[in-house]
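The complex is shown incomplete by one protein chain, all other protein chains being positioned as in the whole.
Note that the chains take the letters A and B in the order they are written out, and that residue 1 is the start of every chain.
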Amino acid sequence: MKSAPFEYARPTTLTEALDLLDRHGEDCKPLAGGQSLVPLLAMRLARPSLLVDLDRVPELRGFSAERVGAMATNAQLERRAGDLPPVIAAALPHIGHFQIRNRGTVGGSLAHLDPAGEWPALALLLEAELTVESKRLGRRTLSAGQFMRGPMTTALGADELLLSVSWPRWPAGARWAFAEVARRPGDFALAGAACTVIAGRTRAVVFAVGPLPQLAGDGGFEVTGDLHASAAYRREVGKRLLDRVMTQAAM
Amino acid sequence: MEQSLRVKVNGQAVKREVPPRLTLADFLRDRLRLTGTHLGCEHGVCGACTVLLDGDAVRACLLLAVQADGREVTTVEGMGEPGRLTPLQRAFLEHGAFQCGFCTPGFLATGEALLRSGRRLSRAELPDLLAGNLCRCTGYGPIVDAILEAAGSR
Partner (left out) sequence: MADREAIRPLQVLTPGSILGHAVRRREDPRLITGTGRYVDDIQPDRCLHVAFVRSTLAHATIRAVDVAAAAAAPGVVAVLTAADLGLPARVGFQMVPEVFARPPLADGRVRFVGEPVALVVAESPEAATDAAQLVGLDLEALEVVVDAEAARQAGSALLFPAHGSNVANHFAPRGDDDVLAAAEVTIQGRFVNQRLAPVPMESEAILVVPEAGRLTVWATSQTPFGLRAEMASSLGMADGDIRVVVGDMGGGFGAKAGARPELIVVAAAARKLGRPVKWIETRSENLVGMTHGRGQVQQVELGATRDGHLVGLRARVLADVGAYPGIATLLPFLTGQMSAGVYAIPAISYEAHCVVTNTTPLAAYRGAGRPEAAAMVERAMDMLAVELAIDPAELRRRNLIAPDRFPHTTAGGATYDSGEYERALDKLLEISAYPELRAEQARRRERDDRVQLGIGLSVYVEVTAVGIGPEWGAVRIETDGTATVRCGTTSFGQGHETSLAQIAAEQLGLPLESVLVIHSDTDAVERGTGTVGSRSMQHGGSAVHQAAQQVRQKARDLASHLLEASPEDIVFVAGTVGVAGVPERSLSWASLAATAGDRENLPEGMEPGLAAEADFEGDGSYPFGAHCAVVEVDLETGDARLARFFAVDDCGRIINPLLAEGQVHGGIAQGIGQALLEEVVFDDQGTPRSASMLDYQIPSIGEIPEVVTATTETPSPNNPLGAKGIGESGTIGSTPAVQNAVVDALSHLGIRHIDMPLTPERVMDAIAAAGQQGRYERA
């Protein structure tokens, strides 16, 4: 398994990175931690002509309790898990294996948008805002719902970068729960759910069951099946996990 | 277009021109002839190619060589040699923690990273920490025993 050839650029400022994306558009692909992109390259399922490595762009680094730079790795967050909303801390160990978390970034996970990914679910659950920028459109802020368009599909233009993701301050006394079913530690979930109870308001999402993470509501949720579990399994277990996290968070 | 790459590998500074598509694993094996790092799947699942990048365990097949520019890489060749084994390598020998040996360098990198992290390792949490390395021979039990012993000896 060898990638098709591509060119490589490693900008050292945000402006430089956005310039590259602006010039190359659809032909180029930003490279964050590479933990999802590099396998796609190896299998030749992705064939960009240029990779723009974001590793040395200082504007994308750093994080606080309420804002995470797109290039913050999951491992960096895990080491400071106590500073983060506890539901994020609970979800982090489920993101791949620790070797993957050493490289995998928050921004990469959101921009890749695997429906089984934990970060898209967390973004939706926490009512996160995603800050994106391009030379063409400038800087704009999208809600998680606006950002996520479909499986592996975001609102990001080809010339646009995700800069950071932020969420409201986690209030004292807020409650939460997180649960997922996966075959092996680190595998993509067969179904997952997470819940917060903040100021008496319950918010729950179900993920890894359909095309995108979805808010729990009256209307049920959309499900899809694959090799590892059918749509029927995911509907039922998604429902049970939602029940489970809502019960746990209410206690 | 080839990119120039400066990287420290097992303590030695190396400078090479490499094509961007070359993975760190292929760079180590084919350009530096450090063939102790093995490729089991080339899509980031099996963990056989795990090496240390600035001390962190990473998959060498999921990293382009150019991404290691300016960093320090440690492979199994940089850990110990016959007669001067690391405590982890000695524990692997003692417990029969490998059979065919193909996955072993990856387990050693993962184990080294865990030992160097300074975290307390317990039998209960090791499954979550070791699940990123697959072994088809040992059934894992001896590997857990070896890592716990090495952790206890420090």
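The rule we apply is simple: a contact is a pair of C-beta atoms (placed from the backbone, for glycine too) under 8 Å apart; a residue touches a chain by one contact, two chains touch by 3 or more.
In this text, all values refer to a predicted model and were calculated from it rather than measured experimentally.
From the options B:Ser4, B:Thr35 or B:Ser122, the residue with contact to the chain not on display is B:Thr35.
Summarising the interface, chain B meets the missing chain with residues 19, 21, 29-30, 33-43, 45-46, 48, 75-77, 79-82, 85, 89, 92-93, 96, 98-105, 108, 126-128, 130-144. Within the complete assembly, residues 1-2, 4-5, 43-44, 181, 183-188, 190-191, 227-233, 235-237, 239-241, 244 of chain A touch the chain that is not shown.
Rule of thumb we're sticking to: only the chains that are shown with their structure count from here on.
Only residues 1-8, 10, 31, 34-35, 38-39, 41-43, 51, 53, 55, 75, 93, 96-100, 102-103, 184-186 of chain A touch chain B when the two sit together in their complex. Touching chain A in their complex are the following residues of chain B: 1, 3, 19-21, 23, 26, 42-44, 47, 50, 53, 56-59, 61-64, 66-67, 69, 110, 113, 127-129, 131-132.
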